[in-house]
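All protein chains but one are shown at their positions in the complex.
Letters A, B and C mark the chains in the order given here, with residues in each chain numbered from 1 onward.
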Amino acid sequence: MTFEMNEKTKALRAQLIDFMDEYIYPNESVYEKQLNEGDTRWEVPPIIEELKEKAKQAGLWNLFLQSDEHGPGLSNLEYAPLKEIMGRSLIAPEVFNCSAPDTGNMELLEQYASHEQKKKWLKPLLEGEIRSAYVMTEPDVASSDATNIQTSIVRDGDEYVINGRKWWISGIKDPRCKIMILMGKTNPNADRHKQQSMILIPVGTPGVEVKDYLPMYGYDDAPSGHAVVEFNNVRVPVSNMILGEGRGFEIAQGRLGPGRIHHCMRLIGMAERSLELLCKRANERVAFGKKVSEQGVIRNWIAESRIEIDQARLLTLNAAHMMDTVGNKIARKEIAMIKVIVPNMALKVIDRAVQVHGGGGVSDVFPLARLWAHARHLRLADGPDEVHVETVAKLELRRQAEIAKDLPTVTV
Amino acid sequence: MTFEMNEKTKALRAQLIDFMDEYIYPNESVYEKQLNEGDTRWEVPPIIEELKEKAKQAGLWNLFLQSDEHGPGLSNLEYAPLKEIMGRSLIAPEVFNCSAPDTGNMELLEQYASHEQKKKWLKPLLEGEIRSAYVMTEPDVASSDATNIQTSIVRDGDEYVINGRKWWISGIKDPRCKIMILMGKTNPNADRHKQQSMILIPVGTPGVEVKDYLPMYGYDDAPSGHAVVEFNNVRVPVSNMILGEGRGFEIAQGRLGPGRIHHCMRLIGMAERSLELLCKRANERVAFGKKVSEQGVIRNWIAESRIEIDQARLLTLNAAHMMDTVGNKIARKEIAMIKVIVPNMALKVIDRAVQVHGGGGVSDVFPLARLWAHARHLRLADGPDEVHVETVAKLELRRQAEIAKDLPTVTV
Amino acid sequence: MTFEMNEKTKALRAQLIDFMDEYIYPNESVYEKQLNEGDTRWEVPPIIEELKEKAKQAGLWNLFLQSDEHGPGLSNLEYAPLKEIMGRSLIAPEVFNCSAPDTGNMELLEQYASHEQKKKWLKPLLEGEIRSAYVMTEPDVASSDATNIQTSIVRDGDEYVINGRKWWISGIKDPRCKIMILMGKTNPNADRHKQQSMILIPVGTPGVEVKDYLPMYGYDDAPSGHAVVEFNNVRVPVSNMILGEGRGFEIAQGRLGPGRIHHCMRLIGMAERSLELLCKRANERVAFGKKVSEQGVIRNWIAESRIEIDQARLLTLNAAHMMDTVGNKIARKEIAMIKVIVPNMALKVIDRAVQVHGGGGVSDVFPLARLWAHARHLRLADGPDEVHVETVAKLELRRQAEIAKDLPTVTV
Partner (left out) sequence: MTFEMNEKTKALRAQLIDFMDEYIYPNESVYEKQLNEGDTRWEVPPIIEELKEKAKQAGLWNLFLQSDEHGPGLSNLEYAPLKEIMGRSLIAPEVFNCSAPDTGNMELLEQYASHEQKKKWLKPLLEGEIRSAYVMTEPDVASSDATNIQTSIVRDGDEYVINGRKWWISGIKDPRCKIMILMGKTNPNADRHKQQSMILIPVGTPGVEVKDYLPMYGYDDAPSGHAVVEFNNVRVPVSNMILGEGRGFEIAQGRLGPGRIHHCMRLIGMAERSLELLCKRANERVAFGKKVSEQGVIRNWIAESRIEIDQARLLTLNAAHMMDTVGNKIARKEIAMIKVIVPNMALKVIDRAVQVHGGGGVSDVFPLARLWAHARHLRLADGPDEVHVETVAKLELRRQAEIAKDLPTVTV
């Protein structure tokens, strides 16, 4: 019934904090500079590969993996404080081979892929040699409802033929991205949750067309980007099917829980860094004759931010612990709860920091505007708030209906 | 790094839940009825003494006490889930001898009183034979700032003479209330925090005048009530001084931490019960052709309430754990944080429940309006929100100033 | 396209403000004192009849009436600033014969009653000689949906027989209350909005039983009160039917618009008075070495309150103007909008004032706690927020659907 980190986590966290101080924060501007120096912004800044090498050597690698074959093997509860630290910089997670969508894809492959599939794609992903994309969302339907998906996967002899139109395919423009995991429908007439399948499509397969990227609040998120991708009679061997036809929904469900909590852990780090910047700025800046940090409303923002961050962190740790002990399915209410509250908390805290930074806050002088835009899209990615609110409401009403059997009904 | 209750707490909690189901909830209306049957409402409803006897025999007695001489001896972290259960009914805490202001007064006496003082006043309080009042707040000054206090305690030979005017003296109208602990100034010229002293004044001492009670949103809170009390040349022996002249501020500080967290624990129980009532009602009521629980906004309220309660509970447990491990002084930021957020959380949840109950919600058909009023006064009792917000801001800025030394300053 | 009051309104407003200063505010405590001096609180404090006489002589009488036969004959837009002034004191509206439910009942009778009915009941109401009750809400159904109503009105020869159970019948305990207007069903098999009828039932008719009053957040609202009323085989002559069988829903709709806007006007006055008290207190009180009014958060509350009140007033004036020019039916979106926003605005402003007044705020030392409770019940009276939100959403979506015909659909 206590809340402390165990020794293993403490040690890794201390190591990670040092690494961030020494290698990450000072290189954020280097990364940005290299990105602008290339012929296009769709080339990988060399600094990132240098940092990856250092992180690997330091053993700060694949921390997200629960199995201990390719990393330290951490539970969700152990990983949470580490992912929070990484979340403080948008360039950090990749350095530790802990960035979406690769993490979710690696987990998926480890859990559901065949031996051959693992050898070909999981291994280089674990080594950080290639990157990957997760191809699910479609522009024409509300994709938060997976049963809406329209992309078709049709068997034709030894091949599957894929046709469809997807968007928000993050990372697809990265030159290192070599493999896509696509969700489509193999059988539109099957049971509602048996229609979908997941299939591996190597980048460069004929018929795959990457259209222009989708900016996010004006940011291109280069070199990864988010793009519309069209699939026109794309053919892959039948051995690229993951787990089997009709298993797509099941795989997607398994992938989502960890993905959502990883986002939340990162968001807590973003909020924490924003509060740090807010306090620093408020202490340095004078307006109308007194320090900004001495002004009542700013002090309120600081106190509220402190409280909101701490509440969100505890709720996230609680969800992590539930996932570790009773499993992702039983913990789905707890996962939905953090997916609702944590992005909204982070947006509030970051926005207060933006306001205190004035013109610098809304521009690129500080990382705040970019952090805000990133956090904002996390109210939509992996399901919009409304879907998760509905999950919480449904499960809570179900629980309360049990309790209510014993309650008297009041009459007037 | 986990959040479960230990076995001791689990067992007591199960016992407590059963006791609430069997004896407390069914007797809430009995209590109200007996209160209205007396000649005045300032008589003790007999049911309360009957229930106290049952609780004592069940060993559910003095659970708040950390020493195990007069109860099970629980840490704050162990007590929190129990006090939450008690908090679900406004009549419950007293039944388990766990109600304010007696709890704080007992802790104070146990910690600071002389052997003689303990024998005379602490013992019957621990037995639940008498009740007590805590006499601090004054109507003419902002009492959240203890240095404002004006009541004088002047030594005259073997006696102290007390003069002043106090208000919000809770419980003073209860016929079982036998002793007051008063804070006043013995030396207005001493250092700012050495001017105050605490002294014991038996109820009935000449010169003490209890004026009319202060209603709280229309509630008289009988038979305890809150009243204005005047002290005109009230004389008590010097042996009634607690700890010594000039120690009042120090004692007050020691009393406040536990008092504040106990309120928070109770508020979580109030919120939880309100959410329970909300869900039950929403499932039973039909408007415009569908169940209230199927309407989108109500589902949002349910999800938000679930999230807000769970966050508040975790933050409260965290504060409890800090108090247990690093002490109330170091944990004062954590205590301030919950004192800000928990009453406001409870007010939101209760108010949503009120709205779903319509006319019954704002009246006495359900306990909701009364719970709301009680929770509302807890945004003021033991310091208004603003004071605690300021504490959080000050301590967070201090912490951040340490961190900031290592941060680079950005120039444009 | 300007916002000034016309000369007629300005003159009446100035007169009203003087009257409030001279007669109303100083007598609020007299009223309370007389109320407590009677044998029960259900007797009329004599001061109220004295003040009514003065108001009548001053021509500040029946200001709510749009016809100029019994008052100055004001439009909604002219009445709004006057009702706001009255709203500043809970005892004021009655003094000017402008208090609910009499106002709505008088409007109803003037518009729909027969000559005989008017002579018997409308005339003494206009003179302020009697009071009345409006008997609509039922405890067992969501009465915001009028089609839920279950009380039966069955014709039996020359009489109608009424059976049913009603609650929240305001004013019924006032000894001057002589007549009830009840809504029930004459034909449960008719079209959905033709089942209901309204009928006059004199207080004291056999079979009418007034049960205990319903407190509102602990307030009894004496001498008017709110009560449960039972109707057991209550018989009245057929001539007591208003307008005719099956016309009840139509009459109710006509009554509601003005009733709702009158509440909103009053609420603006309550908020304005609360802000006045807040500022006064903040200027007088010192905490932690500086005036409360110099503390940042309090200044924020003041600015926000000023903005919120002014916005709410303008929206209310806009609704009043719409009602005057295009009629209550076309203005129903505007009426719904203020019915949602104004009580919530008032609650925020009053609650801030409560907080600044500390213990005095939640008690009866200042009028704030009582004002809050009154404002809170107005989020339910005449339909809960949720019903009005739904009205606004429905009408706005309808309007937007028209516009949308001309908008291009974006495809990705």
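Here is the rule we go by: a residue touches a chain if its C-beta (ideal position, glycine included) is under 8 Å from a C-beta of that chain, and two chains touch if they have at least 3 such contacts.
Fair warning: this is a prediction, and the values are worked out from it, not measured in the lab.
Visitor: Kindly state which of the options C:Cys279, C:Val349 or C:Ala373 is in contact with the chain not pictured.
Guide: If we include the chain that is not displayed, C:Cys279 is the one touching it.
Visitor: May I ask which residue of A:Pro26, A:Pro139 or A:Gly244 touches the chain that does not appear here?
Guide: Touching the chain that is not displayed is residue A:Pro139.
Visitor: For the chain not shown, which residue from C:Arg41, C:Lys118, C:Arg235 or C:Arg299 touches it across the whole complex?
Guide: Within the whole complex, the residue contacting the unshown chain is C:Arg299.
Visitor: Which residue among A:Phe19, A:Phe96, A:Trp168 or A:Phe249 touches the omitted chain?
Guide: Only one of A:Phe19, A:Phe96, A:Trp168 or A:Phe249 touches the chain omitted from view, namely A:Trp168.
Visitor: For subunit C, which positions touch the chain that isn't shown here?
Guide: Missing-chain contacts on subunit C: residues 1-6, 9, 21, 77-78, 275-276, 279-280, 282-284, 293, 299-300, 302-304, 306-307, 310-312, 314-315, 317-318, 321, 325, 333, 337, 340-341, 360, 365-366, 389-390, 392-394, 396-397, 400-401, 403-404, 406-407, 409-410, 412.
Visitor: Under the stated touch rule, tell me which residues of subunit B contact the chain that is not displayed.
Guide: Answer for subunit B: residues 139-140, 167, 228, 295-300, 411-412 touch the chain left out.
Visitor: Take the complete complex as the reference. Which residues in subunit A touch the chain that isn't displayed?
Guide: 137, 139, 142-145, 148, 167-168, 214-220, 226, 285-288, 292, 295, 297-298, 354-355, 358-365, 369-370, 372-373, 376-377, 379-380, 384-386, 389-390
One rule holds in what follows: only the chains that are shown with their structure count from here on.
Visitor: Using C-alpha centroids, which chain lies at the maximum separation from subunit C?
Guide: Of all chains, A has its centre farthest from that of subunit C.
Visitor: Cα centroid separation between subunit B and subunit C, in whole Å?
Guide: Using C-alpha averages as centres, the distance is 37 Å.
Visitor: I'd like to verify one number: the distance from the centre of subunit A to the centre of subunit B, where each centre is the average of its C-alpha atoms, in whole angstrom.
Guide: Those two chain centres are 42 Å apart.
Visitor: How many Å are there between the centre of subunit A and the centre of subunit C, using C-alpha atoms for each centre?
Guide: A distance of 52 Å separates the two centres.
Visitor: Among the residues of subunit A, which are close enough to touch at least two other chains?
Guide: 299-300, 412 - these are the residues of subunit A that touch more than one other chain.
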